[in-house]
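Structure incoming, see below.
A single protein chain has been omitted from the complex, and every remaining protein chain is retained in its original position.
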Amino acid sequence: MSSTIMRRILVQTADFDTGAQLACLEARPGVGGIASFVGTVRGQTGGKTLTALTLEHYPGMTERALTGIAQQAEARWPLLGCIIIHRVGTLPPGARIVLAAAASAHRQAALEATGFLIDWLKTNAPFWKREDFTDHTTNWVEARAADHEAASRW
Amino acid sequence: MSSTIMRRILVQTADFDTGAQLACLEARPGVGGIASFVGTVRGQTGGKTLTALTLEHYPGMTERALTGIAQQAEARWPLLGCIIIHRVGTLPPGARIVLAAAASAHRQAALEATGFLIDWLKTNAPFWKREDFTDHTTNWVEARAADHEAASRW
Amino acid sequence: MKILYFAWLRERVGLAEEDVTLPAHITDIAGLITWQRDRGPGFAAAFAPGGQVRCAVDQEFAGHDTSIAGAREVAFFPPVTGG
Partner (left out) sequence: MKILYFAWLRERVGLAEEDVTLPAHITDIAGLITWQRDRGPGFAAAFAPGGQVRCAVDQEFAGHDTSIAGAREVAFFPPVTGG
């Protein structure tokens, strides 16, 4: 049945239209539930105000890593479709960074696969975030132990 | 901080715009993650083809029950917003039935609260589904033990 | 007291809602269900022993041992199946 699975992996500077993306999953035959996660740029971190968040990635490897994560999700849950869109470049506070979404006949697979996609993406895809603050300092975001714990649940 | 929480509960015959709804959560100050679940009408159940799904509800009690579920989610997770939209009336295959969504500073709260909202909605809100099939039979959907197990996890 | 019926309970009793004055000895949901069974074949089928009847008292889910003293609205329905 793998021919009926929709898989969309995009790494792009442009914004994405969450509703239009989810509508592609809703339209797949047999779908009964579509789960999604959208990550956005928070305006404050550690008590400091952000001017921008810059996302760097490893072209070529990024797409391979995201495809591998999607394949894992498809192997673990009976998915009818999944989407990973990750933006790169410099983004203002409030901007969308990432969309992870999964569709299945039933809700539990869609919800669990979405959690898996975003947890694994956080620890297994070559992206790096740099924060620029209003006080003109910059900071490369450090990996969080909690993210590794979240990914190791699956 | 409860004054900053957005809560939207809607029971309606009209369709909803998933992207526009999620954009309301994305726009809340402090939000870093928005999770959602959309349930749709499947065209086949138990090997039979559906012509329509009719959703009946208990006006007055429905809104109370959904508000109670949202309040539970807000008490359990540090949410900045949540949305429950549930359609009623007669819907064709492929139509959206329900949206549950939650926003928080971090992803885990948003994802978990969304799972909680939809699991509790399935077992604690007064909606009933009737299936109309192409062979002119109709069937009131029976409650699934798995739904009660899912709700009791939380 | 107002009684509401939903889904296949509504279809079996043939009513969406009604106003009833109950005998004084009926004080809880279990007693009300027993009383309903004698109101005709539709009611008997809807409230048959071993059925899956759920209820709400004044728009809150309620068990069969719940008092209906002072209740304005009781609703009967199958297990919910929304979402």
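The letters A, B and C name the chains in turn, as written, and every chain counts its residues from 1.
Basically, a contact is a pair of C-beta atoms (placed from the backbone, for glycine too) under 8 Å apart; a residue touches a chain by one contact, two chains touch by 3 or more.
Every value quoted in this text rests on a predicted model; they were computed, and no experiment measured them.
> Let's see if you follow the contact definition: name the visible chains touching the chain that is missing.
Looking at the entire complex, the absent chain's contacts are A.
> Using the definition of touch stated at the top, determine which of A:Leu50, A:Ala70 or A:Ile97 touches the missing chain.
Only one listed residue reaches the unshown chain, and that is A:Ile97.
> From the listed residues A:Thr4, A:Gln71 or A:Asn124, report the one that touches the chain absent from this view.
Counting the whole complex, the residue in contact with the absent chain is A:Asn124.
> Which positions on chain A touch the chain that was left off?
That gives, for chain A, the contact residues 39, 55-58, 60-61, 64-65, 86, 97-98, 118, 121-130, 140-143, 147.
We take it that only the chains that are shown with their structure count from here on.
> State which chains count as neighbours of chain B and simultaneously of chain C.
none
> What is the identifier of the chain with the smallest separation between its Cα mean and the overall Cα mean?
B
> Can you work out the whole-Å distance between the CA centroids of chain B and chain C?
26
> For chain A and chain C, let me know how many angstrom lie between their CA-based centres, rounded off.
About 48 Å separates the centre of chain A from that of chain C.
> Give the residues of chain C touching no fewer than two other chains, as numbers and ranges.
In chain C, the residues touching two or more other chains are 83.
> Can you pull out the residues of chain B that are in contact with at least two other chains?
Touching at least two other chains: 39, 118.
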